[in-house]
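A single structure is presented below for examination.
For this view, one protein chain was removed and the others were kept in their places.
By written order: A, B and C. Residues from 1 in each chain.
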Amino acid sequence: MLSFECDYNVGAHPKLLQRLLETNLVRQSGYGADEYTASAKEKIRAACGDPEADVFFLAGGTQTNQVVIDTCLSSVEGVISADTGHINAHEAGAVEFTGHKIIAIPHDCGKLRAADVEACIETIITDENVDHLVRPGMVYISHPTEYGTLYTKAELTALSSVCRKHGIKLFMDGARLGYGLESSGTDVTLRDVTELCDAFYIGGTKVGALCGEAVVFPRGGAPKYFFTAVKQHGALLAKGRLIGIQFDTLFTDGLYFEISRKAIRAADRMREILKSAGYRFHIETVTNQIFVILTPEEYDTLGRKIKFGFWERLSDGNIVVRFASSWATTDGDVDEFEACIAEM
Amino acid sequence: MLSFECDYNVGAHPKLLQRLLETNLVRQSGYGADEYTASAKEKIRAACGDPEADVFFLAGGTQTNQVVIDTCLSSVEGVISADTGHINAHEAGAVEFTGHKIIAIPHDCGKLRAADVEACIETIITDENVDHLVRPGMVYISHPTEYGTLYTKAELTALSSVCRKHGIKLFMDGARLGYGLESSGTDVTLRDVTELCDAFYIGGTKVGALCGEAVVFPRGGAPKYFFTAVKQHGALLAKGRLIGIQFDTLFTDGLYFEISRKAIRAADRMREILKSAGYRFHIETVTNQIFVILTPEEYDTLGRKIKFGFWERLSDGNIVVRFASSWATTDGDVDEFEACIAEM
Amino acid sequence: MLSFECDYNVGAHPKLLQRLLETNLVRQSGYGADEYTASAKEKIRAACGDPEADVFFLAGGTQTNQVVIDTCLSSVEGVISADTGHINAHEAGAVEFTGHKIIAIPHDCGKLRAADVEACIETIITDENVDHLVRPGMVYISHPTEYGTLYTKAELTALSSVCRKHGIKLFMDGARLGYGLESSGTDVTLRDVTELCDAFYIGGTKVGALCGEAVVFPRGGAPKYFFTAVKQHGALLAKGRLIGIQFDTLFTDGLYFEISRKAIRAADRMREILKSAGYRFHIETVTNQIFVILTPEEYDTLGRKIKFGFWERLSDGNIVVRFASSWATTDGDVDEFEACIAEM
Partner (left out) sequence: MLSFECDYNVGAHPKLLQRLLETNLVRQSGYGADEYTASAKEKIRAACGDPEADVFFLAGGTQTNQVVIDTCLSSVEGVISADTGHINAHEAGAVEFTGHKIIAIPHDCGKLRAADVEACIETIITDENVDHLVRPGMVYISHPTEYGTLYTKAELTALSSVCRKHGIKLFMDGARLGYGLESSGTDVTLRDVTELCDAFYIGGTKVGALCGEAVVFPRGGAPKYFFTAVKQHGALLAKGRLIGIQFDTLFTDGLYFEISRKAIRAADRMREILKSAGYRFHIETVTNQIFVILTPEEYDTLGRKIKFGFWERLSDGNIVVRFASSWATTDGDVDEFEACIAEM
């Protein structure tokens, strides 16, 4: 069945598998001390335009969020997040597990507003009982957000300014960063992200890799003993080459960006098809995720032809569903999608 | 250069890569809800002879030790381990990070003696200040141990009896379990392990896989909400298929055991070569790790021809080094090894 | 200056100090194994009407909340609380520090509604991604709440039913329990609390003691090894007698209830005085805390005569302040208060 359920339901981009095959029997040191990992780090530094950036590879998104947040904060510091933020909503309490409170504030289509963040910080630090409160030590954003939306460069700059003014770190969860950077509706580049954030990760799992996220601490800003902390959190792979080879390939000849673009073009076409067919969007998105409102009947009929994700049930009884394209979505897949929609 | 440095310095067994290639574009659900993972679990249950066993897949050894120990213990319980145990010596405090004390006791060539374990438990529970002490809640053993040694079935049975008598769990770190099960010097089978332990894992990373360990809780004994705990520890892969496919392949037609046997045969030959050449062994081992005592001169000369692991410096100035074979060691590698030793 | 700032700004009720003096040089075992502590526990069991209740003494409120919540929950479980709950708002992340998420939901004058709690639980457990979510394992309420309000017996019964239906614990923070039980506006008795909750504490620090809270687990329901967990959390006093003697005195001849009643009578009189003088109440309370809306001018003028607590600034510029009576409030204090208000 045609499946747009999510962006992690196939394996890896064939070039990554090919490279794993080619290098398979080359003997290399473990724990990321292999030549592929070194090369991947160098290429990521170049793509970020920051030769001093510290780069590390972890296996998955929740793990990365947990390790980065825990190592960047002192024990009395918490992290400000949209209440819809992945760390607050879908990670089984992984951040609290390491002792930190998530200071959840309302979102705007998945995004944090700089003014809200500043108000939150000000409220806490001017409270006469501030010494009895968790200190804000970091702002967590996702880009694209869980709603498929994107920050503009102006919005990101405003968030960064608030953080810097208050000596607080800005951390971007880039699980789908490629799809954000290649959206036609963005003015944010990887260099902007590097310039404006204190930590971020370039998602691999959802953008062509079997597993792996590349954590970047711009300007040599990694927490002390970060490698050891990764080990301590159980997040260090013995065969670091597995992720190193994949990212080295993704950042060779711009593959990461090219496959992200392909997913965006597919999503753009799908949006057009849905719009023409009269479907209403729950949120206007410009990335690889599309949120559409279906009647219960549409939900059933369409659900028999296309696998999509259930998102939420609205108070009027209609249902929001998510269609996600990915690097693996082919033109043929979108043609089929078009045919299905036409038949409805 | 000829390398016997460790057993995780190449990629995966070619059959695993082949299977990753073949299944690459098949759409499957994430987080381990794919058909390959289901099949792998079934095959592992069969190999263990326990149709009720709970099976989970995690990415690496330290992670597995951390998650299993933390979920099996209450907060006031600690884990008894040999002081040389991997969790005590080489995991950056991953167990303590989750709040549990390691109750370290002396080892016998890397092994725990049942009598020592019982004495340790008795000392604690009969202490008049027992309520001020960490309770022993688990015994951690590795098999093979960090020293390449193996428990006999009698020893394992004795440990299991002590644990059951005291209502304490027995957990086996099987990072190299295949090499233990296929050693000519063992009388312990996978079914014995399943029968005698409350939790153990079948190591993949060091036995043919790119990454992955199969955690087994015999007799349906997984801690409640274990899947959620895996997520909370940051240990859940979105593309669970990556590990599922590998273990499904490893447990098809006995591949796991076959490639372990190959490594053992290589190690047996290397032991014979070293013995014939007059080298002394630091510890007598029957698995894929060989510990040899070298003079500083031998260390330098041999080190120019063969990559091996530094283990420790003895008080007499001699040096203990480790040679490790693996599933990837070829007959040609051992021939070369023989030639190198002969030249010395 | 006349002070109604809070209910913990003097020492202990004189009878408690007297008893500390009388027993001072009697040799007793440490860590709560003294005869005064044993006697206090017995008296509390009697007052609760539960001869099987487990009773423990801790030093303060945040500590008690932290230890009880952490020991009652498994690592993947979180605690549902009003967003205004003390654990969520004023305890510096003490609950998250031990690894548990607070699932904060909206409040009604500081109280949780049973329907909201049930909806929260249902939303989580019926979510198709429930395995990626923190499980609700406990409901935390305060009685009186941080807003000085009280649950009715019907409300408490409804909350208890929701919890029992879902196998979730109900924990009551009774930092000011005496003031709740002796309010003229309550139909909840200590026996009701014992019957309906799975854990609660009888506050001492704010009700006559120098320090100390009595934790009660009705029907022998203390978590296993609770004493050891108290030690592990750093919460065990060597001279447990300090708290034991105080609670033994508080529960002799109903002193705890008598002094609570005295505080309530003072508060009732103060409420009457304020009402007659035309002041508006921010929240209608029936306990020892009174929340009054002042204009900025009133705030300044009254603030020169009476010490009170700043609560919050309203959007219209007016200010909410808190007056708190306590066991130590004398008739003379209230007379002076009346004179001050009259002069305004």
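Just so it is clear, a contact is a pair of C-beta atoms (placed from the backbone, for glycine too) under 8 Å apart; a residue touches a chain by one contact, two chains touch by 3 or more.
On a predicted model such as this, the values are computed, not experimentally measured, just so you know.
Peer 1: Would you mind listing the shown chains in contact with the chain that isn't displayed?
Peer 2: Per the touch rule above, the missing chain touches A, B, C.
Peer 1: Of C:A104, C:I141, C:I202 or C:L237, which sits in contact with the chain we cannot see?
Peer 2: Only one of C:A104, C:I141, C:I202 or C:L237 touches the chain omitted from view, namely C:L237.
Peer 1: Just to verify: which one of B:L133, B:I243 or B:I306 makes contact with the chain not shown?
Peer 2: B:L133
Peer 1: Spell out the interface residues on chain C facing the chain that's missing from view.
Peer 2: 3, 5-6, 8-12, 14, 17, 20-21, 23-30, 59-67, 91-94, 97, 205-206, 210-211, 228-229, 231-239, 241-242, 307, 328
Peer 1: So that we can see where the missing chain sits, which residues of chain A does it touch?
Peer 2: Within chain A, the residues that touch the unshown chain are 31, 70-71, 74-76, 99, 131-135, 224-225, 227-229, 231-232.
Peer 1: Write the list of chain B residues that the hidden chain touches.
Peer 2: Chain B touches the missing chain through residues 75-76, 78, 90-93, 96-102, 104, 128-129, 131-134, 310.
The working rule: only the chains that are shown with their structure count from here on.
Peer 1: Chain by chain, through touching neighbours only, how many steps does the shortest route from chain A to chain C take?
Peer 2: 1
Peer 1: For chain B and chain C, let me know how many angstrom lie between their CA-based centres, rounded off.
Peer 2: So the centre of chain B lies 50 Å away from the centre of chain C.
Peer 1: Please tell me the distance, in whole Å, between the geometric centres of chain A and chain B computed from their C-alpha atoms.
Peer 2: Centres of chain A and chain B (C-alpha means) sit 34 Å apart.
Peer 1: Mind pulling the chain B residues that touch 2 or more other chains?
Peer 2: Where chain B meets two or more other chains at a single residue, that happens at 228-229, 231-232.
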